[in-house]
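With one protein chain withheld, the remaining protein chains of the complex are depicted in position.
Chains: A and B, in written order; residue numbering restarts at 1 for each.
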Amino acid sequence: MPSIITARQVTKRFGGLTAVSSLDLDIAEKSIHSVIGPNGAGKTTFFNCVTGFYQPEIGEIIFDGHHLERLTSDRITALGIARTYQNIRLFNNLTALENILVGQHPRLKGGMLGAILRTPGTVREEAEALNEARRLLAFVNLTGKGDQLAKNLPYGDQRRLEIARALASRPKLLLLDEPTAGMNPHETEEMTGFIRRLRDELGITIMLIEHDMRVVMGISERISVLDYGEKIAEGSPTDIQSNPRVIEAYLGRGSAAEVPESVSASPAG
Amino acid sequence: MLRRTLERFTLTDLFMWLVGGSIILLVVVGSVATLRAGNYTARHWFDFVVFGIAQGSVYALIALGYTLVYGILRMINFAHSEVFMSGAFTGYFIANSMSRSGFLDRNPIIGLLAIFAVAITTSVTVAVLLERIAYRPLRRSPRLVPLITAIGASFFLQYTFRGLYGSQNRAYPEVDALDGAWSLGGEFVIQKIQVLVIVAAALFMFGLYMFVQRTRTGKAMRAVSEDKDTAALMGIDVDAIIVRTFILGAALAGAAGVLYALMFRQVNFFMGFIPGIKAFTAAVLGGIGNIPGAMLGGLFLGLFESVGPTLFLDGLGIPAPYQLKDVIAFTMLVLVLIYRPTGILGERLATAKA
Partner (left out) sequence: MNKKTSFNWLGAIQIGLIGGVVALLVSLIGMVEEFSQRDIISGVITMGQTLIVIAILMAGYFAASRAAGEAATMRAISGALAGLVASALLTGLVVIIPPLNLRSIFPNASPALINILTFNQETVVGILYLLITGAVVGTLGGLIDILPAQIRRSVVLALFWVGLLGLLQELIRVTLTNMPQVGAALKWMFGSRGLSIPGAVAVFIVVAGGNYLWAARGGQVQDRFRALPPTQRRASQWGGALVVIAVLLYLPRILGPYLSEVANIVGLFILAGLGLNIVVGFAGLLDLGYVAFYAIGAYVMGVLTTNAIGQNAGQIVFGPEFSFWQALPIAVGAAVLFGVLLGIPVLKMRGDYLAIVTLGFGEIIRILALSDFLKPYIGGSQGIVEVGQGEIGNFVFGTPQTLYYMIFAACLLAVFISWRLRDSRPGRAWKALREDEDVAQAMGINLVATKLLAFATGAAFSGLSGAIFASKVGSIYPHSFNLLFSINVLALIIIGGMGSLPGVFVGALILAGLPELLREFAEYRLLMYGALLIVMMLTRPEGFWPEATHRRELHEEFGAEGEPRAEIVKTPGGAR
């Protein structure tokens, strides 16, 4: 399968610390690809490089024939990459519906004059945008909560609203940063199914950072493992589970919390 | 690296470099023209420099207050200029009464110390009340909220003191012991008052530096400025440290107020505004949150402002360049924030800014 995004030799430093080091990564189109690794391994930094929040010092990232490393994040989003955040970052004082409308920003064209004069084109576009927003609300099961301020929604709703906002730009590639963090097993299971549906029904490629190995092993087609900013392993879930370097990376740190039984045991799914 | 920089080069960057370039060009052309015209002798420049250093040390003292508070709370204490004003303004009354009774001329040292004491006490009181009433309840608010409060507090204090003490200018009394100048040989002389200002400011700054580096409170302050929550976990009483930071900054501002008043002779309720902005510029110049930076930034700005108008603008044929000295200071502020927001000494505040 052709790859939708290719990273070559990506390196990002913060002062003396090399957060991501000569990373090569290919993600196949319409796949679910997880990036795992201990805390501080450089996963989120890599996400930030892909989405243009950071600029890597060395290396290139090519998406759909475009070099991303030279673009700002708004241009990258317009090309078809959307993301969510590890610690939810919604527009808190906007309503849920408005959050999704903002997400549609790059797809819409309405400018200032059109808005002031309410030209027929703008009116039509706004009506369509509103309908699309309602459809997305329904898609993430938030119908009826569209007029609430984002900050007043419960945690699980906020997580799903953030995904709806990301979907609003109709991305080809969706980056999810720990989507199940803070969820109970039941919610986690539902979220896992939801992610799979995003790929199956909407045809979106998904790149996932996740700590919950049950989720990772359950839905990923391919997994890349980072440690100290370097890729130490890559392969299918079964490959990864038996890879000695991966086990060492987790166990070697001695951080018990990071060593779920499922690294060595078989996945739940 | 260069290739990457060029790739991200946009139209707005081009605009900014053009602006920066033309300002540098103006400065260079102006300086060369002024020096070649030779209207000013070495003595003029010496006077400009000494005045600049004296003025700069006052800016530095005020700047320390901004920098200390910013270091800990990551907020611009917009009302700090009023803390400065309150000390100088209140100090006037004791200075005036001592001067009229003749005490100040008979015992200049005790008299000056008394003025400093009154000014510093007032400034500290104002700052502590300010922190307690206006800032503390807002510590966890969005960043715009405490800033607006600080702006409000600034105006409230200005006009409170206007109401209390009246709106007219008050002339600080002259102190006989500080009158006149010392000759440095040849045509160079130096005003006694300027020496006092420079020496006193240096002493206060040295004192502060030792305090922050050596004492328990100083160390706790640095800990809190690194990370409030962790410092609290380590058993540091964050509230108390913040109050002490305000006290320290206010004490320096009060002292600066007296020095400023002794140098410029006039106090009024609005006197804090301009030195306040200048001192803030100095703090940014040196890298806000950075203590030696504030001192250096203050001196640098004072010099620039004293020498600059004549040096840069006179040669360009601009009439009355001294009128534009504030423009030079403000332009510097803007340029520093644009091209080097981390200041000369470059304290990294990337996370704080986000």
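Note that contacts are C-beta pairs under 8 Å (C-beta built on N, C-alpha and C of every residue); 3 or more make two chains touch, one makes a residue touch a chain.
None of the values given here were measured: they were computed from a predicted structure.
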Open item on the list: Let's see if you follow the contact definition: name the visible chains touching the chain that is missing.
Closed with: A, B
Task: Chain not shown: contacting residue from B:27, B:232 or B:337 - done: B:337
Open item on the list: Applying the definition given at the start, please give the residues of subunit B touching the unseen chain.
Closed with: 10, 12, 15-16, 19, 75-76, 93, 133-134, 137-138, 141, 143-149, 151-160, 162-166, 273, 277, 280, 284, 318-320, 323-324, 326-327, 330-331, 333-334, 337-338, 341, 353-354
Task: Hidden partner chain, residues of subunit A it touches - done: 51-53, 72-74, 77-78, 83, 85, 89, 91-98, 101-103, 105-106, 108, 110-112, 114-118, 122, 126-127, 130-131, 134-135, 137-141, 143-144, 146-147, 149, 154, 156-157, 159-160, 165, 169, 183, 186-187, 189-194, 197, 201
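By our rule, only the chains that are shown with their structure count from here on.
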Open item on the list: As a quick test, compute the distance in whole Å between the mean CA positions of subunit A and subunit B.
Closed with: 47
